[in-house]
Structures are given as C-alpha cells and as structure tokens.
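Note that one protein chain is taken out, while the other chains of the complex remain in position.
By letter and in written order, the chains are A, B and C; residue numbering begins at 1 in each of them.
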Amino acid sequence: MTGHNLKELHHAYGFDDVAIVPGDVTLNPELVKIGLNLGDHHFEIPFLAAAMDAVVDPAFAIEMHKVGGLAVLNIEGVWSRFDDPEPILQEVASGNREESTAILQKAFTSPIREDLIARRIQQIKESGAIAAVSVTPRYTKNFAPVIQEAGADFLVVQSTVTTARHESTSVEGLRFDQLLKEIHIPVIVGNTVGYNATLEVMRTGVAAVLVGVGPGAGCTSREVLGIGVPQVTATINCAAARDAYFEESGRYVPIITDGGIRTGGDVCKSFVAGADAVMMGSPFAATTEAPGRGYHWGMATPHADLPRGTRIAVGVRTTLEKTLFGPTSRTDGTENLVGALKTAMGMCGAHTIREFQDTEMVIAPSIKTEGKIYQFEQSDT
Amino acid sequence: MTGHNLKELHHAYGFDDVAIVPGDVTLNPELVKIGLNLGDHHFEIPFLAAAMDAVVDPAFAIEMHKVGGLAVLNIEGVWSRFDDPEPILQEVASGNREESTAILQKAFTSPIREDLIARRIQQIKESGAIAAVSVTPRYTKNFAPVIQEAGADFLVVQSTVTTARHESTSVEGLRFDQLLKEIHIPVIVGNTVGYNATLEVMRTGVAAVLVGVGPGAGCTSREVLGIGVPQVTATINCAAARDAYFEESGRYVPIITDGGIRTGGDVCKSFVAGADAVMMGSPFAATTEAPGRGYHWGMATPHADLPRGTRIAVGVRTTLEKTLFGPTSRTDGTENLVGALKTAMGMCGAHTIREFQDTEMVIAPSIKTEGKIYQFEQSDT
Amino acid sequence: MTGHNLKELHHAYGFDDVAIVPGDVTLNPELVKIGLNLGDHHFEIPFLAAAMDAVVDPAFAIEMHKVGGLAVLNIEGVWSRFDDPEPILQEVASGNREESTAILQKAFTSPIREDLIARRIQQIKESGAIAAVSVTPRYTKNFAPVIQEAGADFLVVQSTVTTARHESTSVEGLRFDQLLKEIHIPVIVGNTVGYNATLEVMRTGVAAVLVGVGPGAGCTSREVLGIGVPQVTATINCAAARDAYFEESGRYVPIITDGGIRTGGDVCKSFVAGADAVMMGSPFAATTEAPGRGYHWGMATPHADLPRGTRIAVGVRTTLEKTLFGPTSRTDGTENLVGALKTAMGMCGAHTIREFQDTEMVIAPSIKTEGKIYQFEQSDT
Partner (left out) sequence: MTGHNLKELHHAYGFDDVAIVPGDVTLNPELVKIGLNLGDHHFEIPFLAAAMDAVVDPAFAIEMHKVGGLAVLNIEGVWSRFDDPEPILQEVASGNREESTAILQKAFTSPIREDLIARRIQQIKESGAIAAVSVTPRYTKNFAPVIQEAGADFLVVQSTVTTARHESTSVEGLRFDQLLKEIHIPVIVGNTVGYNATLEVMRTGVAAVLVGVGPGAGCTSREVLGIGVPQVTATINCAAARDAYFEESGRYVPIITDGGIRTGGDVCKSFVAGADAVMMGSPFAATTEAPGRGYHWGMATPHADLPRGTRIAVGVRTTLEKTLFGPTSRTDGTENLVGALKTAMGMCGAHTIREFQDTEMVIAPSIKTEGKIYQFEQSDT
C-alpha cells in the first residue's frame, strides 16, 4: 500500500488529546499578566462570549463588560427579529430536542429588522459597555452601515468557514479589503482553521481572527458535512500564520480560539496552543445571566434546510462572576476559569500569555481509567 | 524488537478517524457541480443504492431513477427466487435477530429463476428507468446472457473480494476480459480495496469499480474472517490506481465507495478520499420506499454455512427524497445528503468532484466528549 | 523532552487493532491446504486445544483427535489430583466469580499423583488418539519419566514465560537441552513473545514453540504484573525468530499462537502474523464436549498467593464439530472457524499457510460505530 502516489493524512488534535507540561520555573499566580488588546481597546481578561442567542443578549453583554471581557451579540438572531424574543426562547427550552430545531427554523423565517439592530446596540452602549455584534458574510454589506451608525465598537463577520476569497453567483461577493475601506470600526473575522486562509484574512487588515470549525458542543458539522479540525491543531496552525504575518507586517493580529472550550483545562490548552484570547459558548450559557434557560444551540441550528447544530442541555449552574473568578467547590474545571489560567501560567513559569504560548504540550489522551477499580468495588459491596 | 526482519503494519483509516479541512477559498453551494458519468449514462447525483434485498426492489429502482441516481438490484436475491418475496421479507422482519439469519439461509435454498431475472429487469425498464443488476462471479456466465437480453443497462459483478485473477477448481473460472467481449453492456466490478487489484481490474475494460471490503453496517467480515480495510484508506488506494490507469490509458474509470456510509459527513469524506460516486445501503434501507420494513442485512448473510452479515435495525425514517435533498430538521447528518455534499464542497472551494478529491483531510478521531460535562449536570440536577 | 537519553517505547498490536488486506489474486476455498506437521505427526487442521482444566479432559482430547486437531491435557490440574474431579468442577461452576478462585486454590493443595498422570495418558491412548500433556518447568524433571513411560506422544512444557536460560535457587534448574537428551518424545515449549527468547529455545531442539503472554480471556497478567505483549506483535516477533532459525539450521520449528483467540477473524490474523497453528481456550471451553460447564479459567488462577487469572463465563454454545466446521447461522465469527480460515485464505490468494503468512495486514482498530445511528433510532421509536 506504499510506494504509490497516495493522498497523505496528517494527525490533528483536540483538547482531550493533549496535556500541558509544567515548566522548569514556577511563579506565584499574582505575578502573571493576562490582559488582551483588541483594536484600541484593552480587556482585563482574554475571554469573549460567543455570538449565540442562548448565550448573549444585551443584558449579558453589559454584565460581561463589567467583569472585564467582551460579549458578541448575534445581530441575525432573535434579538433583531423580535421586539420580545423571550417567548421564542421559552418555547425552545420547553420542547424536546428534536422539536427545538424546527421551532428555531420557523422563528428564523421572521425578517431581521434594522431598527432592532440599532436598538440592541444602543441598549449596550447606553450602559457604558463596549458593543460588539456579529453578522454573516451574506448580510454584511446590508447591515454594516446601520451597525456602524448605531455606535457599535466591533463588527464581527462570522460564518462556519470564512476566507478572504469567496466566490458567489451574485455579481459581487463580500471582499474584506473593500469593507475595511468603507467602515471605520475594527472588524473581527472568522472562522478559520488553516495557515493560508488565516494569513490571507490578516492581510486584508482585520483586527482579529476567530479560530475553529466544528468543535463546539452544539455543532454537528463533523456529522453533517464531515468538516472540522480539532481545536488544538487549528489554533497551532493559525498562531503560526499570526506570527508569520507579524514578521512580514509588524502588525500583531490576535487570534481567538472559538468553540469546544468547556473547562479551565481547555482554556489553558487554547493559550498554550497559541491563542491570544478564547471565545466560549457552553460555559457562559450555563450562567444565571444567560438568556438560554439552561439550553444552548449552535448558530447553524436554525438553517432552513440543512441545520448543523443541535440544542444541548447545559443547565443553569452558577453566576458569570463565579464561572470566571470563583471561589468554587467544584473540582471539574468548570468554575474559576481565570484563577485556573493564572495558576497554570504560574506552574509553567509564564509571566504573560505570549510566554504561555511557548509552553510544552504533549499528546496524552485523557481516558479516565484512574480510580476505576476502587470505585467499582465501592458500588459493588 | 527492532533490527530483525519483522512484518510491517501500516495504518488504515475509516470515516470516524478523519475530518475534512476547509479550504483557502469558499464558494456558494449553487456554484458546485456533482454529476456522474457512468458508461454512456449521465446521473445528476453521484449516489447509488446497494444491491441488497432490503434496499432495492424494482419499485425502489424506479424511484431512485426519478431522483437522479442509480439503484442496483441483486439478481441472486429474493426477487429472482420468488414470484412474491413479500412474505419472506415480512418473516425476516418479524423474527428476532438470531432467527433472521436462519430464515434467510432457508429462503436462499430456493433456486434462482431466469424468468424472474428477466421479469424484474423488464419491470424497471418499462417505467423508463435505467436498470442495473448484480450477480456474483460464480453465476456471471450463467446469467449474463439473460440479463443482457432482458435489456439491462448495467451488469454489476460483485462479491466480497473480486480480482482480475481468480483461481478455481472448475476448468475455467470467470475472466473479465473474456466476459467483456461477450456482452455489450457496461460492466461494473467489485469489491476491491487495493491499488494493484484495482489497476488490474480496470485494465480488463470495466466501466467502474466498487470499493470497500468489510465496513458496511450489516457486514461482519472483520469478525468472521479478519478481513477488511477501513473505507478512507481503501478509497485512497483505489483512487491512486484510477489516476495511474488514466495516466497509462487515457480512459477515466470511476470508483464507487461502497459500504459504511451513514451520514453526510461520510459521503463528503468518501469524495475527499478520492471517490467519484458513493453506494449506500443503510441510509436507503431506512427510507419509506425501501422493501426492508426498517431492517437491513448484508449480502453474505444468507450464506449456507458461513454467514458473514447480520440483520440490523435501521427504522423507517423518512422518504428517499428527503434523505437526499431535505429540507430537514435533523442535525445528525442523516438527511439532505446532497445538500450536505454541495455545502461542504462550497466550504472547501471545490467547483467539481474532481477538485473536491484534492481537499486536505486530517486524522481526527470523532470521540464525542464535547458537551459531556454540561449534559451530565443537566440530568443530574 | 527530546534530545536526552530517554527509554524508547515501541508499538505493539493485538487482534482488535489489525485487519487483513485481501490480495490481488483470489482462490476458491477448496484449493487451500491447511495441514500442520508437528514432530512426526500430521494434523488435518492447525488447531490445538489449550491445557486448561475447563477445556481439556481425556474425553475432550479424544474428540479433538477425531476432528483432526490436538488437545493438550494439563497434567498438573484436577485430573492428576483427583480420581474424580467432577465435584470440584461442579463447585467452581456453582460459586460466584470471587469464590471460584478460592475453591480452585484449595483444590490445588491436593497433591499431583503419578498414578493418575499415567492413567489419564492411557485413557487417551486406548482410544487411538494422540496424547499430549503439559507440565510446568518446575515439575518437568519429576514427571517427564512417568509421562514418557505412560506413552504420551508430546510433552508440553509451559508456564507464563519460559526461556532457555532460567535461574533458580535449587542446585540445578530445568535445562531444555539436557531434557531433550533424556526423553525421546517431541517437546513443545512456551510461552514466549520475543525474538531472542524464541530463537534460544528453538536452538535447544524443541519441536514447537507456544507464543503469547497475557492476552487470554481468563488471564490477568496485565493487571497483576503489568506483563504482556499483544498477540499480533508477539506472533510477528516469534515468526521472525522461526524464519531466522530455519535459515541458520535448516530445521523448521512451528510456532503456535496461544491466547486471546475468540473468532475466525482472530484465527486468520494469527496466521497472517506468522503462526503455523493456533491454540485456543475460550472457544473450546464453550463447546458441549468441554468439562467446564460453561465456565473457563486461566492456568495461573489456582496460584496459592498470587492468582493471575479469573473465571469467565463462556456459556455452552454448540458442539466442537460445529465450532470448527459449521454450518452455522451465527454471524459473530465464533463458529465454523476452519471454514473461515479457508475462505479468508481464498480471498487473499493463499494456497498454503506459508503463503497466508505473507498477506498484508493493516492497523485498523475495530471500534464498532457503523450502524450506530440507525440502531439507536430503532430502539428509540
């Protein structure tokens, strides 16, 4: 089977496949710095909340600002289609899993209203928070003007896969270099997973790139399309593109690992793989501040004829504050994510996120067999 | 353990082991072309239905033609042994799994009738559909004349493993080069998994080659014989042989990945591995049009003394139309397979199946741990 | 973590990790030859029954001879300790799993009687069958004379791990070269897993070598001692030693893969890995002829202070005849093992076991996910 001209397959790795190796130096956690610069803004913590209807509404965006991070509102979701989307969210939470997709598909036949786009941005701005909203490439030209005019601070152009070169049947597809000439707020683009695609997107002048296709808890792209790259490998690829672009241009464009992050361990692995920030859905959807009522679904779930996401139950676990900063009695890694990041950086001797990116990581599948024998015996006797 | 002359083992991969990597360019799905040329016929979709009694009867073949694909009727199955096989199919569906094998073994002691072979082909032809029927190498010489005479458009010669060089105790085994001189309809041969075997079969002049040994849902060759090659590696091997044969002869012989395909993701991975078309059993067996009543079994299941297949429950899920074209609210990849193919090709920047074959694929086992923590908590509280 | 002088670990593979690749030529099964030469005896089928109390008693040895194979009687087991061991076997089968080990430990405090050794061998010989009995190295000097005198045809010296160089505190340990001068029946030795150990044992003049440490169903050496080599790799290693020894000496010493074989697939993989014969416990323990009453345990289970085996339930499934030759309606590979071997050899174009040893094999873990979606749906609706 060798010697012929066979297609080659390389290995790719996700969070559960790897572990971080502690360093030769250790630091007290209070010595580490974790701030994030995005456009002209500085954020105290490098955490973003994903642009999903069950995670971010205007109220959540305001809370996220208070704790030092950034939440992105999906401007093509229920908040721009309904004056009051609460009944829809309630209906999704009440039905069974199978029905919930159909409920969302139906709700998304209601049109996106420009007045609501403006109103949601203004709600966030009035509280003094930073407003970031997301659109898909398809609607970017339509809605970019009203988004800018309403005072948004960041425009996020996001779809499952985004490239600098998109071909469409319409006379003129979205081109990022042109878009960036027309609007004057920083543009974050995603998602990408590859070196070349990331490099090309960075060259158009964007402020940051979102990384990740397929790994999210509510995403079924792997089943439906076969497409997806595990997050550790995706982040390693895109971090290499960022460093190459910095080398060629002198401009440092942060990459944000987005999708599949559930625990402090996953957060830490994202940074060691090369991320500058992390974007999360599930962990924030499980906070008391989130609008999802203990449920969560992917952005491609409401797709009219080929939904590629599913509702998952995340429960309502604790507050946003505790999720990020603790203290906690939970030992499964789902709370005090900032504390976990600082502690891990200390154990690896990393003063900054940039130093943490250089930490060694090994391939070490986390099949949990430890303790098995004793736990079995316990229940057995 | 090294340094000696040890047998070497190479790695092989199946659908669940790999994922497709999105490209540097993206396309709107309406720009992609997915047609298939087989012999002198053009099919709008590169999907074939497998020659299995629970999947294809004459009525199903006609429906498959209407939607643009091709169904193959097993001419050694119940439709050529019984005037009315419905009671047999009912009996198989009613018994338990263990009994069903014995029921099939008994049914297959009834002889194959030439008059029924002709009648089934004519049933399909009368509707205006294309008629493709399968025989095993053992019976090919016997039945090829009546099949051709009855007006079949394709002869499929298929067994678990087929090679151009078969040795038998009878004076003269089946030789494809001789067969192709005697009959004048295109011959599709299979199954193969290796480079050399595929190349040799192509050199006999066949119209297409079926790829895959062991991976089907109803197939137990791995348990019974230890034989089998995971489909992604099998397809990569045979695609390399096809390209080498095209290089040497100028004739392009399509390969059809057959077995183990359950979802849109599997369909897409087949093409990225190098397939020109896919043949499926389980997904079609689960349609309302299929004769299997929610069950499905392998072609080697009725074998008299060494059955190598087993009945599996697939349920009756939806129509053939929805399975192929949607729309759907399912998010597990089992419906709208054509939509999934076009969407994935768009995300990978592939205008044609040939371009899609060049897409990058990575080894990335799909162990589903994402969402685990939250789902557990949900059911726990 | 690289660049230093680190211990290296190589990969090893078992039956479930690999699959056989069909060849470029195919044969009708009736063309294949599978006989085995051991000492001066020829066996029609290359199958041995393991020297375990639940598998082989004198009656089973006689039945195994009738079907063309060879059964080995454990001469240190219950048949040489009790005039009538049936009550012990009944007690083991009646207790729970935990108790069964203690019952065996107690039974094995009864001494081994030379008169019973002789009587069991004579029982077998009187029927006209070939008599093979096993001893551990520790008792070989003591019992070899009575075994030879009683008319045994083969002496099997077997322990978990056997080497040509054993050090003990007694003045003189067992040396195979000396043993072979003193007794005149062929000696089979095992178990080994490595190239060097196998080569050294062959040079002492033994008739065959048993291969395998740790993989048997009733063996827990992996848990208790951490010791074990998966059977495919063990067989590959020892086959290389056999070929090297043949090269240097001109004498062909068969290797017998022993342990962990459950299905026709495992049988076939053993030969492709390089075996000349297979020895099985579980599949024979499950026959109606076996004395184990549906249970089975490892030879190290009765060890007084460190048992390394456990009783497992195998059920009473079918006859020895059907296990080996079928016909069968089972599709899980547990019946018609000879038919499976011949069919697989045919698919790989192997006329003889020696040719079958050259067949390609790939690493392809048999995680069964195929059919999952549909089976789930079925039970769900």
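Going forward, a residue touches a chain if its C-beta (ideal position, glycine included) is under 8 Å from a C-beta of that chain, and two chains touch if they have at least 3 such contacts.
What you see is a predicted model, and the numbers here were worked out from it, not measured in a lab.
Colleague: Identify the residue among C:Arg119, C:Lys141, C:Arg203 or C:Arg222 that touches the chain left out of the display.
Modeller: Touches the omitted chain: C:Arg222.
Colleague: Of C:His65, C:Arg242, C:Arg308 or C:Lys322, which sits in contact with the chain we cannot see?
Modeller: Touching the chain that is not displayed is residue C:Arg308.
Colleague: Determine which one of C:Gly77, C:Gly194 or C:Gly349 touches the chain that has been left out.
Modeller: The single option touching the absent chain is C:Gly194.
Colleague: Among C:Ser94, C:Ser110, C:Ser168 or C:Ser249, which one is in touch with the chain left out?
Modeller: Among C:Ser94, C:Ser110, C:Ser168 or C:Ser249, only C:Ser168 touches the chain that is not shown.
Colleague: Touching the missing chain, which residues of chain A?
Modeller: 10, 13, 15, 18-28, 30-31, 194-195, 232-233, 236-237, 239-241, 243-244, 263-269, 272-274, 326-333, 336, 339-340, 343-344, 347-349, 360-364, 366-367, 369-375, 377-379, 381
Colleague: Touching the absent chain: which residues on chain C qualify?
Modeller: Chain C touches the chain not shown through residues 1-2, 4-7, 9-14, 16, 98, 101-102, 105, 160-169, 173, 192-194, 196-197, 200, 213-218, 220, 222-230, 233, 260, 262-263, 282, 286, 294, 296, 301, 304-310, 312-315, 317, 332, 334.
As a convention for this text, only the chains that are shown with their structure count from here on.
Colleague: To the nearest 5 degrees, please report the angle of the rotation taking chain A's Cα atoms onto chain B.
Modeller: 90
Colleague: What chain lies closest to the overall centre, CA atoms only?
Modeller: Answer by centroid distance: B.
Colleague: Using mean CA coordinates as chain centres, what's the chain A-chain B distance in Å?
Modeller: 39
Colleague: Could you list the positions in chain C whose residues touch two or more of the other chains?
Modeller: Counting only residues that touch two or more other chains, chain C contributes 21, 360, 362.
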